[in-house]
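All protein chains but one are shown at their positions in the complex.
Letters are used for the chains, namely A and B, taken in the order the chains are written, and counting of residues starts over at 1 for each.
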Amino acid sequence: MNQWKNFSKGLIAENAIFVQVLGMCPTLGTTTSAYNGLGMGLATTFVLVMSNIVVSMVRNYIPDKVRIPSFIVIIASFVTVVELTMQAYLPALFEELGLFIPLIVVNCLVLGRAEAFASKNTIWSSTLDGLGMGLGFTLALFMLGSVREILGSGSWFGLKFIQGDGMLLFVLAPGAFLALAYLIAIMNKFNRKNA
Amino acid sequence: MLSMFLALFLVTLISATILGFVYEFTKDAIAESRAAKQTEALKKVLPPFNNNPVQEMYKKAVDGDTLYFFPARKDSALVGIAVNTFSPKGFSGMIRIMVGFLPDGTIRDVAVLEHKETPGLGEKMVRSKSDWSVQFQGKNPKTFKLAVKKDGGDVDAITASTISSRAFCDALERAYKNLTEGGAK
Partner (left out) sequence: MEYFVILISAIFVNNIVLAKFLGICPFMGVSSRLETSVGMTGAVAFVMVLATIVTYLLQYYVLNPLGLGFMQTITFILVIAALVQMVEIVLKKVSPELYQALGIFLPLITTNCAVLGVAILTIQGKYNLPEAVVFSFSTALGFGLALVLLSSIREALDMVEVPKGMKGIPIAFVVAGILAMAFMGFAGLV
């Protein structure tokens, strides 16, 4: 597999959300606006890339039996780094995302890539894999956040373009499920045509 | 077996050390951004002052939590008191609000410090999301009943968020009650 493919597969063909349906909790929980979706996506991407790099660096020194716990420790460390940095420099965003920042650690996507890809591949491939998967995840979160913000609040990145409220349902919990359902369905159709 | 423990131990040790450094590095910035938020809220809810209200801050423990009072002075004359108040009755838990009172007990302004209310609904209590909380400006709780209209008060509730609105009133009421009881200094 060439390097470009390592990167690009995560964007659409193996998109974490639309195709693999991984990491659903932050996807639904943080996408009340385009900005929040983007922030969450980038935070996850950072953790994903860093943990992929470190895991592929140490993969030959870690005994098989303690592989998973070691990976979890590595991931949790980067999550804490994100947590502290965000608290210090982006406190407003940190408050909006709240609980979901520490929960990046249990995002199946992150551990999944560490285990399925980074533990078997070189540093360079793993970096690209993490970057591709992360950006694909970010893209999906950003799309979902945009849809929910536009329909639900009648605004985009906080810029209002209608008076009053939108269809509030989309900002609330049920709207998250419904918007995601239709986005996946649309992506399914798109992917099938391309395949 | 030994190498297993050793590997896991080393990974944890290195991670913990790095985290320790990151923590030390970001500690001041985190404290600063918290303090900045408080100062900003104080400036917003109080009339212009030139003392340091944080230095003169006093506390009062009520209802299982703490109220913080920040007296504001201009040329040593008291121009208002800000109260960092709370309500545990929010739709999703604790709400903390900074409310500024003029010396006669009139509310000058309010600012939400902390909340976990539903986005798009209860969240509207935050000024950046909607102008709902403007209605409290210039009202004196002596004549303005701090309860939603449904409960016989004078406050327009946020549409579809009566619980959040009630909690908001609860927090303001708690601040006002303790301000007057504590003897408005």
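The rule we apply is simple: a contact is a pair of C-beta atoms (placed from the backbone, for glycine too) under 8 Å apart; a residue touches a chain by one contact, two chains touch by 3 or more.
Given the structure is predicted, the values throughout are model-derived calculations rather than measurements.
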**Message:** Using the touch definition from the header, name the shown chains in contact with the chain that isn't displayed.
**Reply:** A, B
**Asked** Looking at the whole complex, which of A:Ile12, A:Ile72, A:Leu151 or A:Met167 touches the chain that is not displayed?
**Response** A:Ile72
**Item:** Listed residues B:Met4, B:Leu19, B:Met57 or B:Leu78, member touching the removed chain
**Value:** B:Leu19
**Selected residue (touches chain absent from view) among A:Leu22, A:Leu38, A:Val55 or A:Ala118** = A:Leu22
**Positions on chain A contacted by the hidden chain, ascending** = 21-29, 68-69, 72-73, 76-77, 79-80, 83-84, 99, 102-103, 105-108, 111, 169, 172-178, 180-182, 184-186, 188-189
**Message:** Considering the whole complex, not just the chains shown, which residues of chain B touch the missing one?
**Reply:** 12, 15-16, 19, 23, 88, 91-94, 162-163
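To be clear about the criterion, only the chains that are shown with their structure count from here on.
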**Asked** Just curious, how far off is chain B from chain A if you go by their C-alpha centres, in Å?
**Response** 32
**Request:** Using the touch rule from the top, collect the residues of chain B that touch chain A in their complex.
**Result:** 3-5, 7-8, 11-12, 15, 18-19, 22-23, 26, 29-30, 32-34, 37, 114, 116, 118-121, 160
**Message:** Quick check on the complex: what are the chain A residues that touch chain B?
**Reply:** 32-33, 58, 61-63, 65-66, 69-70, 73-74, 76-77, 80-81, 84-85, 87-89, 91, 95, 98, 152-153, 165, 168, 171-172
